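With one protein chain withheld, the remaining protein chains of the complex are depicted in position.
Per-chain residue numbering starts at 1, and chain names A and B are given in the order in which the chains are listed.
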Amino acid sequence: MHEDKLIKMANPYLIQAATIMEKIQEADDIYTYRLRLNNEDARRNFRFTAGQFNMVYLFGVGEVAISIVSDPDKPEHLDHTIRSVGRVTSAIAQLQAGEALGIRGPFGQGWPLDVARGQEIIIATGGLGCAPVVGAIEYVFRRRRHYGSVKIIHGVKTPRDLLFHGRFEAWSTQPDTEVLLASDRPDKTWRYHIGVVTELFERVSIDPAKTVVFMCGPEIMMRLGVPILMRRGIPATAIYVSLERHMECGIGLCGHCQMGPYFLCKDGPVMRYDRVEPWLGRTGV
Amino acid sequence: MAVAGKIDVLSRSDLQRFFDILGSKGYRIVGPSVRDGSVMWETIQFVSDLPSGWRDHQEPGRYRLEQTGSRDIFGVVHGPQSLKPFAFAPREPLLQIERCKEGFTARPTLPQQRKVAVIGARACDLAGLAIQDQVFLQSEYHDPYYATRREGLFIIAVNCTRALQTCFCASMDTGPRAKNGFDLVLTEVDDQLLVEAGSEAGADLLSDLALSPASQKVISEAAACVDACAQSQIRRVDRTGLPQALYDAHEHPRWDDVAARCLACANCTMVCPTCFCHKVEEIPDLSRQNAEHARLWDSCFTQEHGYIHGKNLRPTITDRYRMWMTHKFASWIDQFGTSGCVGCGRCITWCPVGIDLTEELSSLLASSSRSHA
Partner (left out) sequence: MSTRDAENTRPKLAVFKFASCDGCQLSVLNLEDDLLALGQALDIAYFPEASSHMNPGPYDLALVEGSITTEEDAHRIRSVREQVKVLITIGACATAGGIQALRNWADLESFKQAVYPSPQYIQSLQTSTPISEHVPVDFELWGCPIDKGQLLRVITDLLAGVRPHLQAESVCLECKRRGNVCVMVAKGLACLGPVTRAGCGAICPGMGRDCYGCFGPSEGARKGPGVPPNTASLASCFHNELQLIPVDVMRRFRGINGYTSSFKEESARWDKKT
């Protein structure tokens, strides 16, 4: 129990209208929407940290939790990368620039970019789950001198699944940065590692005493990958994972996003590994 | 906690006078009323509207009322409703959203604040309400819809002098004596009502009635009845080792056993005074100019509760029952520092197939502690 906690009194259900300023295609069914809150006060007062999310709303359809991938220092534009999978997201996919979406947020705990300051960073992602760390990666590169070496490790099943291809290319040209890609079902064009992404965890050079890991992707990758990193000397307390659960409210009240004792919408989505380790991989949790 | 610690005698005519005072102060009075074979909260005006002479008999999956002919007003312990619907409405419109040139405008649809005096709440109901207050008012975000409804509540509790077969509040330390969270509390003993204030508002209203103090003998007698009620409870929950013992029982075969009986119909969660899960629905009109954005009671027993893009984390009834019980008795403690169960026994009675969570829990914990011994 937190005795001195501050209870936020504004109506947390109120949705702010926003306009799609730009719609950028990232892959077949993935777009990044650059949103701008219509209300000037709301726009000016909006503050978030990388890894936090908004409930993105479409009139007549509903809301969906989407992480904010743009720079927290430029909150006048809020980028959300959305894959068209569900009822709300597939309806959002039909929208064009100039149309309206709604925003409620920001919610949740983001990436610990302050903890990572001065440290080496490993960013490990798998499958389609890399959108939530894009914001963190861009954040670090915009403040490159505050951080040590950066290793971006990303695994896909087939080369076709490699999204944000251009971004990986661009990141690999950053100073003191390595981009390591793996595919376990490659084709002839694949120039990177052949095998599962966790094999790269074995090979990447690590200074375990000063490394912070950000991980995002399927829970199976976390369960298999984190023990390798820990065996190589990185403590569980230096590993952060971004987890996904269904969210209706974003404010810890609707009960859907529970994972053991946590509400991932307010305790997460980014969680320190030692706190969630007992719950990962448990059936039905 | 009594403000003055003063216990008075409240005759039936005093009670009616009290109803009249409440009415004149703008309160809608709500009390238990016999309806469709049970008691439900209904608006009342007169003492005679209360279920005088009725008694409820509750057992797993079964509820029956009996008219005993006695003069007891509060012989029925409870119906399926706790205090939950008063503050956490089964369906609450949150926003009215209208399309406009710039997109849309969203207008909060806060409920009208109404003064509601509820008479007949039990200690378990108060405990349930206190837990819901904690969820909706004392978490990181303050819920204005819940708060508006909650602020209008004036609660007249009744100490229990008769335990149902399904009651286990004594072992949950929530009853049968109402300890706090009420404005007034009544104890019905030998055809007499004793009354005590629990808040300033309650004490103020009482002083208007100018009642005479109860004798020490009646007070002791009433206290003894409430104590006897606690003693007579046949069900109990042993909370030793919780929450960890239940976390440790995650792979226990008993989950499959109960899942073979459980209908996943969600009745237990609907009648539970503490269950707070809800979902949001957006209902546009056909012209898609206006939409109502509302929340409604949801349950971890539904298929969609555990959905995450195309995958269901809890496809089976085993998963869902385990989620519910583990939340009630384990993760709730980690989340809120209290148990999520208040021992009212409603989930036992109102389970159509009569699943008894105290029995399930003791099976799960008995053998898990053995295996971990």
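Here is the rule we go by: contacts are C-beta pairs under 8 Å (C-beta built on N, C-alpha and C of every residue); 3 or more make two chains touch, one makes a residue touch a chain.
Computed from a predicted model, the values in this text were never measured in an experiment.
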Selected from B:20, B:66, B:98 or B:256 as touching the chain missing from the view: B:256
Selected from B:28, B:62, B:115 or B:142 as touching the chain missing from the view: B:62
Positions on chain B where the hidden chain makes contact: 35-38, 40, 61-64, 79-81, 85, 90-91, 256, 259-267, 270-271, 283-288, 296-299, 302-304, 315-318, 349-354
Interface residues of chain A (partner: the chain not displayed): 60-61, 87, 90-91, 94
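As a working rule, only the chains that are shown with their structure count from here on.
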Between chain A and chain B, centroid-to-centroid distance (C-alpha), Å: 39
Contact set on chain B toward chain A in their complex: 94-95, 97, 99, 102-106, 108, 135-145, 243, 247, 250, 276-282, 284, 288, 291, 293, 295, 298, 300, 304-310, 313-314, 316, 318-320, 322-323, 327, 330-331, 334-337
Interface residues, chain A side, partner chain B - complex: 1, 5, 7-9, 11-19, 38, 59-63, 85-86, 99-102, 244-246, 248-249, 251-256, 258, 260-261, 263, 266, 278, 282-285
